[in-house]
Structure formats: C-alpha cells, structure tokens
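Input: a single structure, listed below in structure tokens.
With one protein chain held back, the other chains of the complex are shown just where they sit.
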Amino acid sequence: MPFRLLKFALSKEHPEPRMFQSRDRLKSSYDAVIIGGGGHGLAAAYYLSRDYDMSNIAVIEKGYIGSGNTGRNTTIIRSNYLTPEGVKFYDESVRLWQDLSQDFDLNLFYSTRGHFTLAHTDSALRTMRWRAEVNKHFGIDSEVVSPDDIQSACPPMNLACGGHAPVLGALYHAPGSIARHDAVAWGYGRGADQRGVEIHQQTEVLGITVQSGRVTGVDTNRGHVSTPKVLCAVAGFTPRILDMVGLRSPLYIHPLQALVSEPMKPWLDPIIVSGSLHVYVSQTARGELVMGASLDPYELHSTRSTFDFAEGLAAHMLELFPFLSHVKIVRQWAGLADMTPDFAPIMGKTPIEGFYLDSGWGTWGFKATPVAGKTMAHTVACDRNHDLIQEFSLSRFKDYQLVGEKGAASVGH
Amino acid sequence: MNEMRLLPIPGEWIDRRQLIDFTFEGRRVTGYAGDTISSALWASGYRILGRSFKYHRPRGILSFANHDTNTLMQNGQMLNVRADVLSIRSDMALTAINSMGDVRSDRAHVLDFFSAFLPVGFYYKAFHTKKLFPFWEKVIRRMTGLGTVDPSTPHIRTAKRYDFCDVLVIGAGISGLSAALSAAQAGVDVVIVDENLHPGGSGQYQLGGEMAQAQHTANLVKSVQQHPRIRLYTETEAAGYYDDHWVPLVGRNYLSKMRAESVIVATGVYEQPAVFRNNDLPGVMLASAAQRLIYRYGVKPMNRAVVLTANSDGYRAAVDLIAQGITVVAVVDLRESYVEDQWTKKLCDRGVKIFPNHCIYEASSNPANDGVSAAIVCSLNSGNPETGFAQLISCDGILMSVGWAAAANLLYQAKTKMRFDDHVQQFVPHILPPGIFACGRVNGIFHIEQKRCDGQRAGLEAAAYLGKSDLTKIAVLPEAESPSHPFPIVAHPKGKNFVDFDEDLQLKDFYNAAQEGFDNIELLKRYTTVGMGASQGKHSNMNALRILARITNKTPEQVGTTTARPFFHPVPMSHLAGRGFTPERRTPLHSRHEALGAEFMLAGAWRRPEYYRQRGKNREDCIRLEVEAVRNGVGIIDVGTLGKLEIRGADAAEFLERVYTGRYTSMKIGTTRYALMLDETGVIVDDGVIARLSAEHFYFTTTTSGAATVYWELSRLNTMWRLDCGIVNLTGARSSINLVGSHARTVLAKLTDFELSEAAFPYLAVREMRIAGMPAIAMRVGFVGEWGYEIHVAADSALALWDALMNAGADYNIRPFGVEAQRVLRLEKGHLIVGQDTDGLTTPMEANLGWAVKLDKPFFVGQRSLQIIAKRTPKHTLVGFVLEKNFKGTPPQECHLIIDNNEIAGRVTSIAFSPTLQCYIGLAYIKPGLSEVGNSFSIRTTDGTSVMATVSKTPFYDPDNARQKKIATVRREVVV
Amino acid sequence: MTGFRVSPICDAMRLAQRATSEKMAKPSSEESLIATEREINQMRFAQGNSSGHSTTLGITDLSFLTRFGVKGAAAAAWLHAQNLPIPDAPNRWLPLRGGGLIARLGFNEFLIEDSINSSIAPQLIELSQHPPAKVYPVLRQDAAIALGGSLILDLLAQTCSLHFRALNLSECPVVLTTMVGVNVTIIPGEIYRIWCDGTYGVYLWQTLLNIIEEMQGGAVEFEQLLPL
Partner (left out) sequence: MKLITCPINGTRPVSEFVYGGELRLISDPQALDDQTWAEQVFYRNGAPGIKKEWWCHVPSNTWFIAERNTATDETLNTYLYGEEDSR
C-alpha cells in the first residue's frame, strides 16, 4: 500500500482541500475569458497561469467542468496521424500526457496499452503504411504489423471476422494509451485554480461584445464582464459562439456515440480499432469495455442515444470478439463532435482581434488536450499563433490550403 | 436443505413438486422449480451470496429486484449472472465473482480493515509516479472487474424482431394492468410488458397479511390476459426509450423492437435503503425484498426481525412477517409519530414494540461474520441520534422500509420534465412529452385503490391521444402521508454506513468529495462513482442526492438528478447484435470464378477475384502469368462490379457536361470518352467512361466503390436542376466483361457477325451488337493497354457470355485474370486508380489529369474551385517512376515515402514489378522540384533503406497506344 | 448460337445443395436432393423439392418470370397508350388482364411482370426500343422471390422494419423498403412477392432461407406459390 494513503487513515478530518473554489460573483473585468470548462479550456487556463503569468482569467462553463466531450469520449490517446503537422502536434501532446499525473500530483490512470488499427482491405493496409512511414519519419513509434503479431497481442480475437472481413494486418502504435478522462479536467482545473484562475460553473455565455473588430467583453447569465481576450474552447458548441461574433466556419456538428459494458476481469490489453467494422474498444482499469464507432450520419446538436447504434456496434464487436456474446452493455451516451472538412482542428487567431479559436476537434479532441492548452495559452498570451498550430488556422479553407489529414480518411479516434 | 422454507403460500411462484439441484461454490444446493438463485440459496441457509466490489465485505440479499449487483455470479460461460432474478436450473455451477477463494472466507476481505486508507477517490491520489504506476496498475487490474469471459464462448445469434402496437404499457403492476385494460377497452391495441416472471407487481406481495389483495390482483391479471386487444409479455425488460416511441424489449432469448404510438410508463419505484452503520450485513434487506421472498418463493427472510421504517409500508411488511410466523421484535420508526391504523393496531396487539422517533444507529455482526446479531437503536433528537441512550435489540434480520425512488429512467430518456414533489418526497413527472404517460408509483401514487384509478386515467389518456376515446376525467386522490422519508441517513463516526452498495460508498465519502469541490451532482457522481456500478444507481442515486442537498443546503429539486441513459437493465451483446446481417453482392459470374480457383478480395460488399490460383504456383507467379497472358495472347476479366448508369433525354448531354469535367455535348454517337468527377472543392471523387449510344442516350460507368454514391448524387443534382433527362442505375442489371489482348478481336469475331475491323469499330468507339446471340454493348476501351472490348450484357446472360468467350478463346489460351493483374497492367499504361493514386484531397492538377478538365465550359461541379486552384503551383504532382533495371533488393511498397534532404518530398501510390518491362514501375506524388522526367529520387522503405528511382514518362508501356489501335501482328514485339 | 439465361438465385440453391450433401456426408441420394434445376422462359433456375413447407413457410424463386421496367414523366401516358391499366397512386399495383401485374414505384416508375402464361413484358421491351420523350426503359434483372405460409409475418418481423399488418391490402400497396440490409420492392398479400437487385439475390435468399428453416419451413416448388 503506498505510503501516501497513510494520511487518510491517520487524520481525523478528511485531509484534502477543495480542488476548485466556488465563487459568488464574476469580477467586472478579466485579462482573458475562456469559454468552456472542458479539458481544453482548463488546460489553456492552466498554462496561461503557469507559463505566462496570466491569472486574472475567468473560465466560464455552462454546465460543470468536464461536462462536455472531456467526460464523454473513449479516452484514447495516440499520435499516429498522417500529416507532418498532425504528427508533430499530437506527438507533443503525448509527451505532455506522459508526465501529467506527476505534474498534477493526481493519478490520471495514464495507461500505455498499445494501439492497433486493423486493416481489412488492401487499401486500408496501404493507408496504414503511409501513416507508419510518416510517423517514423518524425520519430513516432508506429509500424504495420502482420495478423500473427495482432493475434499474439490479443489471442482471443477472431481475425477471420466471421469470414466477412478478415484482418489483413494492422497499424501498431506502441504509445497508444488510455486515461481517466474526468480527472484530466480536474487536474487542469485544480492547477489553474491554485494559480488564481476563476472557474465559474453553471454560467452561460449569452453574447460577446465586439467593437471595431476587437473583442471587448462577454455577456453571461450572471452579468457582463469586460475583457480584451476571449478563447472559445467549446467543441460542439463552437458554431453558436461564432454566431455571437459574426464569424463563419466550416464546422459541422455530428453526434459521436459510445457504449460501456459491465466490468469483467481484464482480458484485453491493447486498444483495438477497426475502421471497416466501425469499432474501437479498450478495457478500463475498472474492467469495463469502452466502445465506440463512427460518427452519426447526420448533423445534430443533441447527445441523445440511438438504439441502432448499439445494435450495429454490438454486431461488429461480436464479429471480432464472438465470445463476448454474454457480456452485457450497461450504458450508452454521446458527445458532439465539431468536424472539419480536412479532419484537422481549427485553432488560433481569427479575423476578430482578441478572439481565439480552439475548435474543430471532431473525434480527436481528448488526446490533444495538453498540447491544445499549451499552444492556445501561447497564442492568447502572445497574440501570435504557436508554431505547432500555424497550419490549423481558420483561414486555410478560404485559401484552399487544407491539411491532408483527411487524405486517408480511414479511421479517426 | 431448505431450512428457511415456509409452508406453501397461495400464488407462490415455485413448484414444490419439482426439485432442482445445482451447485454454488462447489456445493450442492437444492431448490424448487421457479426459485431464483438467491431464493434457493437463502432458503438453504446461505447468507453470504457475494462479496462487495471494493472492500470485499460479505453481502446477501438487498433489493431482490434485479439490481443486487453484489450477488452477481459466474455460471460457466455466463458472467455477471443476476442471482436475485435468474431462475435456477440443474446445469448451473455457480461461483461468486468478486472473491478470492470461497466466498464465505474470501481472502481479500482484509481490504475491509484497510478501508480507512482507501477513502473516496483514493486511487487519484496515489500510485501515479511515472515509474511505479505500471506496477500498481497491474495490481489494480488484478483486483478489478467482475465476472470472467471465456474465450471459447460461441458467437450467439439471437433473433431480433420488429413489433408494433398502439399503446405500450411498461410495468404490469396494479396501475399498469389497469392502464392496459382501460386503453384496450377504449379500442386500442395494447402490449404490456413486465420484467418479472409473472405480472401483478407489488399487488401480490406488499399485502400487509391480506391475501384478498393478492386475489384482487390476480383477477386484474386475468382480465388483462383474457382481453383480446392486449398482449402481455413477462420476463421482458424495456431496455430504453428512444426517439419516436421506440422501445427495445429484451426477453430471455429474443429482442423485440417495439414501435408504439403511445407509451405508458408504469415502472413503479425502487425501494431505497436506509443508511446506517453495517447496513450491508447479510440479513439487512429492503422490506419489499423480504415480502418478495415470502410471497413469491415461500422463503423466510429471517427468524427474528427488527423493522426500520418511515412509512406505512414498513408496518404492512411487519404484519406480513408475523403472518408467516416470523418474530418481529421491534418496529423502529424514523418519524416523530405514526398514524394509527389497522396495521399498527395489529402489531400492538401482537405485542410488537414500536419505537417512534428512533433510528437504527448500527447493526451488529454475528460472531460468524455472516449476518446480523442485533440492531442498536437510538432515539432521535431533531433527526440526530441520541447515542447515549442506545438499546441493543437482538435479531437475525433487519427490514428497511424508509422510502422509494421513482423508476423514472425511461421517462427521463423520453425527455420528461420531472419535479420534486415535497409531499411524497419523490421526483414525479411534471411535463410529459406527447404520447408519453405515467401512472402508479412512478407518478407518486402509492395507495392501491388510487393506483388503479391512476392506471385507468393513463389508459384513457393514451387512448384519447390516439383519437380512440373522449377523455373522461378520473380523479386520483393524493397520498395521505409521504411514503418516503426525507433523510433516512444516520451518520456514524466509524462509517461503514453504505449509500452505494455496488461501489462500496459510505456516507463520509460524499462529504469528503464535496469538501474537495465535487459538490455538483454530476461531478459528485464522477468523482465518487456513485451510480456507476452495474445497478446504475437504482438504490443509491436518491440517497446521494439527498446527502448532496443537505451538504449544499439546497432542495433535492435544486440539486437535480443525473442524466438517465439507456439501458434500464444491462443488455447482452448477443441480443443487441442479433443475427448480424452483412449484405454481400455477387456478380453473376461468381460461381465461375470459384470453379476457376479464384482467391477473392473484398471490394465494398463485393467479392472480386484477386487472382486465380494455379497448381504449384505462388501468388506472385499466378499474377505474373495472368499479366503475360493479356500482353501476349488474350485475357478475360469480370468487371461487373463497376457502376453502370444510363441517361436518356433531350438534356442528357447537358447533364453530363455539368457533372463531369470533360466535354460531352460534342461527342459523336458511337464514341466513348474518359469522365472525371469532382466535388465542389475541386477534389477528384470518381472516374469512368461515358459512351454515347444515340443523341439522347448515354451509357456510362463509375468506379466500383463510387457506384452507389455517384448514383445518389446524380439523382440529387437532377432533382435540383430539373433537366429533361432520366438516370437509370444498371449496376446490378448489367454485367460486364473485358476481353483484352492481341487475340481479342479474333476471339470475339467467332461470336458475332458484327464487323470488327478498325474502320468499323475503331479504338474508343462503342457499338451495340449481338454477341453469342445476346444483345450487348461493346466498347473499345483499354484500361490495360491492349486491343480490347468491354462488353456489357444483361446480368442474366453474363454466364452465357463468359462461357462463350472462354470457349471461343480456348484455342488462344484465353486466361481469366484478377484485380491484381489488372492493377499491374494499368500501371504499365500509367493509368491511375481513383482512391489509390488519389486521396481525399487530390485535385486534377496534382493527379496530372488537367487534360481531362475543360475549364472553359460554362459550368461543371468543382469548376469554380478549380479556377482558383489552377492559379497556384501544386504542392506535389503524380509522376511515373522506374527502379533500376536490375534492382535486386526489397522493393519499396505503396505509401513508402520519398525523402529529399531528410524531408518528406512525396510518396509512392502504386508500384509493381512489370513482367512486360522486366523492371519495377510505379506512380508517386512528388514535389515540383523533383518531378522532371529523368530526375532521380530516393524512396525510403520500411526497414529504412533507400531505394533510388527515376522519374519516367508514362505510359511505361506502349506510349503511343499502338497496341490498342493496331492488332499486333508479331508476338513479343514489345519495345522497352 | 443462342445463349441461356440464369436466375440470380441459382447459385444459392446450388450452395444449399452442396451444404446439405456435405452435412449428410454421403453422396446425394434421391431423397437428399433438395433442389432441382428447371428452365422456363429460357431461364435456368433451381427450386426446392419439398412440398410440405408452403403451409408453414415456403420460399421460391420466380426470377424466371419476364418483366419490364420504365420510368420518366411520360411513362404513365405511354403505358396507358399500350392499353395497360395504371395504378392511380404511387406505390400501388394492379393485376393485368391475362395475368401478371403492373406496379407503380413512386410517381414515375413502373414494373410490369408477366404471369407464367402471359408475355406482355417482352412486347413492351420491343416497343420501348425507341421510346418517346420522357420515357426511359429500365432493364429489370431482379432476383424475384415469393414467400407464403402461416408464419410469414413472423419472418418479415425478423427481417424488415415495416409494419405489414397495418397495410390495407385492398388498396394493393407496393412497398419499397429494406430487408436484411438490401433494398427491396415488396407486394404483400396471401403470397408475398419480393424483388431485389439480382446481385444481392444469393445473399437475400440464403439469409431468408436460414431463418425459414429455423422456423421449420423451406424452399418449395414454384407452383405452390404461384402469383396471379
């Protein structure tokens, strides 16, 4: 038993302070306002206060911290992207992830499991080689492996997939990890709070005031605050915020659903993804299988669940893992994915001075949490796009300079 | 051994004539047919049925209502079996799942003594140094999880069906049955479901000793069963509520997707535990659990009971115990006083001591540590226990009857607005969505007569919603007193007063979590994991909410509930998956390919011959021989998977002008032309060949993978543009076969009278002719670069055509070839494949297809974007390349990168050894500075070695397309 | 030289035959022959030999019936001019004099199928060689099957999301929907007629037959499920 746990047994009172203060009112002005108290918004606040000495900041969250996609995703972390800009960006993220538990002094259960993206067709296999080669070029541990390699990493898997779509190989990414998603928001929240950042939960932004092309303040349901800088980090709600400042974007919102099973004894070590079967799955520290599939097929700004999703995902899961027939699904849920045409995020400065975007996170936002926070903190503090996000600006669409992440649109997550 | 079995009780669910033996933890147990695992074990004197999740404390029966998750068991390949509801069978060999060794002496029970080290969220606060986490993670993973999956479990394909009804009633208790009956009497078709083995709900066990009530319920059940408009399904769980009144019903061996016009939720309430120290000892159970044990299974819950209550239900439960000869030592009532009625009188008459304004401060464990020995009772002072005046009342069981929580999960999922009703201390529906109704206890109506009225009301309202009844107002009287106590929770300095039995959460855990800032119901849930266990908070969410309300000084309404998501009860994956339908498409020639030894590959829903196996030859040799056959003689390939479309009408040409990049209005009749399709952003999405059959009639092909989407998109565009033309999708109705090679014309000539000379049927022409007596469309197109015909016939004639061609070609050693050979052949010709040599962002300029784009047309999809793109230099372009003639090493593969000055300068999209040219050839994207013909560049292979390649002109083979236009007179005249 | 036509479902029956004889692990004797090949309208097709199933649940291949498709804004008028009755609303069908049927698929598309004795479709194919404006002939190469028996609604409930019981059969409805993942056209009635793209025929047949056999039904001779 770790020594640290002794204090709980030895002290009469629970020896833990509040992680985040609750505050009665908003101040009348802040140096920056961050809209969205999810992982990204809190991470930006954390790095702003830690690295740029900016702590007169309000994080404004409509619900509670981590209530959006931070608490709704399937917690997969990887960096095996396709484009150089994507790979560099996510690689930095993985690097930050690995130290996060220690930085926070909070166990995020950051668990390196290895990540297999299965190929069922020769074209998928080709795409994986592409990704592996680009990854290796940037020093990312990523390779195409054979069915035998997959089988030995996950002996019970049925690589024949019921004869419908046999597995031909996989992209293997050893650093692929999972983490306890809620705790990420708490860790960043606590860190920011300790440095003086105000986190205002259950506070809704109603409008943003812009004067001659500059942000001047934010209207909330708890009153107006003035600020020269606003960071929008609200994922699926981005289009609504953009409406407030009169900006348009290519973002379109589709729900992304997920399922979780009853706990069972651990049998699945790696993270398994199959683009063809629309399945990704990992087993949590509690023994549950967390599963997801592809985006819902049409625009919707609601986190409702659909039964057809559960049916389809279960059917595909059983093709790969027929022995899960008796395993029960406990719960399903959904998040709102803000998709972009090239499957890369939209980050950085905008045509409105002092208004910064951290959006376009689609199905890949969780894994970017640390690096998005870090780069956006730099961007907000210096009013200059961080080097790692130069390619991700909103203006790239108008300039037909799309990022090639969609180039091989085989699989996300 | 049935030491706890009672004498037979009318209406019981067990069949005492049928004994069933099974094993639990290796011991033989005997029960009756109809027993659940828990009832049979309890009857046999077992007390420890499972171990708790975190502290491995002994646990017995708690709710006995399908959410006793501490008693989940393993039965062979079945994991997490619910002992409280699953009927016993003689082939069961059960073990407790969360126990190290025998459940009675679980070695992991020492964790209980360390519980002080393991406060709420302890795992966030330790184990996380980067070095040590992997170790601790292993330890945690060893302790975690419930049951075990057996990898040899077969793929179970459960039948699923769609079903429909006017009104779906969920819950066949008194109110549900009444609702079903009144709706059916109004003339609508009703389906009523209940998760229990038999209908009747609490009407058959919360009796207060009055068997007449059970009889009334039975009569109601009978009326429902006999009504011709009602279908009653028991052992059927409503898994969740989905949009548009869609409710999946889960039965033992089937799943039914019920589409109702209207839904009545009569799901009742979950009884909630009181929170006091050691409230989890085996023998401490909910009063309703005890009543179900008695009236359904004839099992004595205990011999000597203390009843903790805060409502009249507890008194009735006490009377039920007494009626079965069980000693009730005391009734402890949390309320300051109680209303005297027939039940309290009955208890007083029997000499039962009633303690109003008292609480159970703690329960004492017996020496064997497998049950209760006493209840320690204190009086209350303004709700706080006066611990100085504790009395110890010895007993072997404690009943808890302190309140209820609405089983409103389905109502929440249906987006019902709920409100907290202070009078009944429960969330009740406030605004119901259209077509959704609620009745009975979930609606806050508890009194048995009122439940009947409320059911009638809901049934009539549902019928009225469907236009089948004029609404007659039915008055439902409110409850006389609250069935639920506002705070049945007693603090204790030593803790172990459990709120969530799934997750082993104690009262102090909630205070501690709130102290750490998790004082919002959703954050509290996530931090403590309350309600996240397998019972999904059915017994814990309400108490957690009350505790949080007290901590934050809010009302339960202000605290609000967490979001209720499907499923209501966990659903097996086999039920969700069903049979698993995976549509497969076959061309009409599939059986021929099989007979010829085809190795198939997936192409969407199709299976296409990748190559044909030959005895004694490996894959590469087979493919090479197929390539050579085409180059040197004649080959045949099934290309029936191509999309095949037809467009007719005055505006047909105009339509094609708008959707494809080339020019088609000027096409001569009887000719074909390459067709390239872009999206609005100028990116290549598909390609094919367009043939003009007459002035107003075109026939054209798409890629195999693009067929469906292209047809949809063209249909949409035609809907929008309203041109005078009609598109017909012939992908499945027509079959197509390519006959290619220098002997192709000779072979075809055997089967047709049609003039096949270059003059009569030139390169790139299309002709309608009869081949082997069949009407066919033949095109002189050449993806593979030889004299060839793409022949399209009606699908039902494809076999005949294939056989005829094979016969006619026999003298020329005709050889069928597969997709792989075709890829090599087209590569020799430098033709790209959309999707392989292009990606999701490739423009025609990059792909070197500028020639196929007529930018000066008035309009085509993608044109405007292309005008912008055309102004700038492409980032990379597609070029052909060759490896050294005598290259011997491991060749690069598709998607290997081109490296220039240690930077990525492009990538290979196609590469193959050309049997014809005897060297490796390929296509690659490469940045502008390197794309000159003759330029050398370096490709990095998987193992890191560099391979030099040289940019080459394409086509690699027969650059003047002579072979497609002229019959090769001499074989092997190929110039390299 | 004359070709022969083959039903798109022919392979499925051959596969079933092979599976059965493999199961019996002996050369197929007279009784174990579950399918025979026949030829009608110059089309080869295979069919079940059992006769008993048609009362519980029987399936048969009717792809050999001749049929004709046409669409376009002027299709109805053109068919009318050929003396055919036109269903007055979308997704309705009518019987043809002399046997067979005409089904209206949506507003502007029609499927005409002959009975075993009639030959209207071949005539229409001939007549539509040079169609007038806004008349677009549609080559029909369907896998066409018939289902019959007392358990048919149960089979449909397992394979198709449509509420067949709610249809008013007196209106002669035609249903365009999906079944086990395949787009189908269905005419309900005592006997259910189903048409789908021929390239899905083997899959549809095999999937339905598996369930039918679970329900103690099977493939039957077409005469037992012959439509109008």
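For reference, chains read A, B and C in written order, and residue numbers begin at 1 within each chain.
By our rule, a residue touches a chain if its C-beta (ideal position, glycine included) is under 8 Å from a C-beta of that chain, and two chains touch if they have at least 3 such contacts.
This one's a predicted model, so the numbers in the text were calculated from it and none came from an experiment.
S.K.: Thinking of the complex as a whole, which visible chains are touched by the chain that is not shown?
M.R.: Within the full complex, the chain not displayed touches A, B, C.
S.K.: For the chain not shown, which residue from C:Thr36, C:Gln82, C:Ser150 or C:Asn183 touches it across the whole complex?
M.R.: From the options C:Thr36, C:Gln82, C:Ser150 or C:Asn183, the contact with the absent chain belongs to C:Asn183.
S.K.: Which of these touches the unseen chain: A:Ser142, A:Thr238 or A:Ser274?
M.R.: The one listed residue touching the chain not shown is A:Thr238.
S.K.: Check the options B:Gln18, B:Ser694 or B:Ser715 and report the residue that touches the missing chain.
M.R.: That would be B:Ser715, which touches the missing chain.
S.K.: Would you indicate which residue among B:Glu680, B:Glu755 or B:Asp811 is in contact with the undisplayed chain?
M.R.: Among B:Glu680, B:Glu755 or B:Asp811, only B:Glu680 touches the chain that is not shown.
S.K.: Going by the touch rule given at the top, which residues of subunit B touch the chain that is not shown?
M.R.: Interface residues of subunit B facing the absent chain: 242-244, 246, 257, 680-681, 711-712, 715-716, 719-720, 722, 729, 859, 863-865, 867-868.
S.K.: So which bits of subunit A touch the chain we can't see?
M.R.: 238-240, 242-243, 248-253, 297-302, 304, 306-308, 341, 397-400
S.K.: Give me the subunit C residues in contact with the hidden chain, please.
M.R.: Residues of subunit C in contact with the hidden chain: 90-91, 105-107, 161-162, 175-178, 183-185.
Following the convention adopted for this analysis, only the chains that are shown with their structure count from here on.
S.K.: Round to the nearest whole Å and give the separation of the Cα centres of subunit A and subunit B.
M.R.: Each chain's C-alpha centroid was found; their separation is 22 Å.
S.K.: With centres defined as the mean C-alpha position, give me the subunit B-subunit C separation in Å.
M.R.: So the centroids are 33 Å from each other.
S.K.: Can you list every residue of subunit B that touches 2 or more other chains, as numbers and ranges?
M.R.: In subunit B, residues 160, 257, 582, 584 touch at least two other chains, as defined above.
S.K.: In the complex of these two chains, what residues of subunit C are touching subunit B?
M.R.: Within the complex, subunit C touches subunit B at residues 1-8, 11, 14, 43, 63, 71-72, 131, 133-134, 136-141, 154, 157-158, 160-163, 165-166, 180-182, 197-200, 202-203, 207, 211.
S.K.: What does subunit B use to touch subunit A in their complex?
M.R.: 77-80, 114, 116-119, 122-130, 133-134, 136-137, 140-142, 144-156, 160, 239-240, 242-243, 246, 248, 257, 413, 508, 511-512, 515-520, 522-523, 526-527, 534, 536, 565-567, 570-574, 576-578, 580, 582, 584, 601-603, 681-682, 835-836, 839-841, 865, 868-869, 872, 893-897, 899, 904, 907, 940, 942
S.K.: Give every residue of subunit B touching subunit C within the complex, in rising order.
M.R.: For subunit B paired with subunit C, touching residues are 159-164, 257, 259, 579, 581-588, 590-591, 640, 646, 648-650, 724, 726, 728, 730-734, 751, 772-774, 794-801, 804.
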